[in-house]
Structure formats: C-alpha cells, structure tokens
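Inspection log for the structure reproduced underneath, given as structure tokens.
Apart from one protein chain that is not included, each protein chain of the complex appears where it belongs.
Entry: chain A
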Amino acid sequence: MTEKTPFVDIRHAQKAYGDLEVLKDINLTVSKGEIVAIIGPSGSGKSTLLRAINDLDPLSSGEVLLEGVQVNKTLPHRQYEKHINEMRQHIGMVFQHFNLFPHLTVRENVTMAPKLLKGLSNAEADQLAEEQLAHVGMSERIDYYPSQLSGGQKQRVAIARALAMKPKLMLFDEATSALDPELVEEVNLVMKKLAEEHMTMIIVTHEMDFAASVCDRVIFMDGGVVVEEGPPSVVFQNPTQERTKNFLRKHLAQYAESSK
C-alpha cells in the first residue's frame, strides 16, 4: 500500500516566545475533505498552531505542507513574499473578530481580493459576490457597510470573503466566540453547509456541541502539545487522558453528567 501525501501535513511544529514554548513538537496531518476541530484551554497553543498553518504566526522550527508544498519556506524576502501570497490564496481564514474591511461595502469586501489578485472584471466580480453571499444568506445586504450588520452577519460575510478566493482549505479561529449567543447558530449553519460540501476545515473552537456534531476528528491540545485526538465520539465520550477529562468536565455539561 502506497502512502498518500496528506493534504495538510504539520511536522515537528515548534514555537517559542523567548523562554516560553507555546508549541512543542506538534505533528498533525489532515486529509482532503476532513473537518478537524482543535479544542483546549486558552493558552494551550491551539490558535498559534492554526495561525502557523498560513504562516501568520511563523513557527520557530518545523514545517507546514499543503498538498506536499511547504507553506513556511525559508526564502529571501522577496521570493518568500511572492510564495506566501500565492499559498495564502489557497488557505481561507476566518477570525474571531471578523476583521471585515469597514471602509468597503459587503460586495467590495468579497470582491477586492479576487479582482486584485485574479484580475476579475467588474461583471465577473459582481457575479462572484452574488454567488458567495447567496451561499451564506447575505444577498440582501450586498450594498451595506459592515457597520450596518450584526455580528453574525459580519461573520457570514467574512466567510463569503474567504470563500471568494476559492480556497482549498479553510481555517476558523474561534469564529463564533465573539458573537452573542443568539447569533452563533446562523454562523454554525454556514459552517455545517461547508462541511456538507466537503470543504477541508480546521476549526479552533470552544463549542463542544458543534465540534461533536460536525467534525470528523477532535484534537485536544494543552500546554503546547496534542494530548489526545480521535473521532468526537471517542474523545468526548471516552477520553483516555486525565487532562482531557478535566477539560471536558468544565466545558461539556453532558460529559460532566455522564461521568458522575
């Protein structure tokens, strides 16, 4: 049996801020179409790991590969810039605080990068914006400014903006953490829809229910290492590690009850 190249391959990822080691030799692969949740207490390194995948927070050592191509290549500055800008077009990212461009309309938020980087004409870009915004249920707000939207609507637009670049991989960095509870569901629904379309997704989240219902695999991180990983049914129902059990007891009401 030949070994298939993993879609995302993280090898010996290590990152330190001075003496503080936030990622300690992490190895992780993700297959095409797989949906992976990264959970863990704050400060566990989960966001840092996610942000290392598109080299937003560069690793101290180790490699990140997307379809066998190293993302965090060491290159002379100009060549690195060219390389990383090209790689990032394939890696969509959604942030906790949306980071929509407030000076642009919803339409312009979605079309700016495709027009600039892929040379789409105005007509093509408009069509793309209409498609992507319909996909997240935001067609009616196409000519609004972000300041006129609710948090949930902003995050849906941010997802459409990322999808407009037709990425191969989507990274979600606590996409619903900043939302009012009643707005979480509309964003989760969009993410579920993406999951059904077999988008490869890596999701850093605090929402255990969402991770359990949508993800193929759950990775529990603590203190810069992967403590435990497996299908949600295993990690959530029968964790083997003490640290996982402690974390779940605090974060998963269901687990706390069933383990009494």
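Keep this in mind: a contact is a pair of C-beta atoms (placed from the backbone, for glycine too) under 8 Å apart; a residue touches a chain by one contact, two chains touch by 3 or more; residues count from 1.
Convention: contacts and distances are computed from a predicted model.
Student: Which protein name, taken from UniProt, belongs to the chain you can't see among "Cytochrome d ubiquinol oxidase subunit I", "Phosphonate C-P lyase system protein PhnH", "Cation:proton antiporter" or "Amino acid ABC transporter permease"?
Tutor: "Amino acid ABC transporter permease"
Student: Given the contact definition stated above, which residue among A:162, A:175 or A:204 touches the chain not shown here?
Tutor: A:162
Student: Would you mind spotting which of A:54, A:72, A:132 or A:244 touches the chain that isn't drawn?
Tutor: A:54
Student: Suppose we count only contacts with the excluded chain; which residues of chain A make the list?
Tutor: Interface residues of chain A facing the absent chain: 54, 56, 81, 85-86, 88-89, 91-93, 95, 97, 99-104, 112-113, 116-117, 145, 147-148, 158, 161-162, 165.
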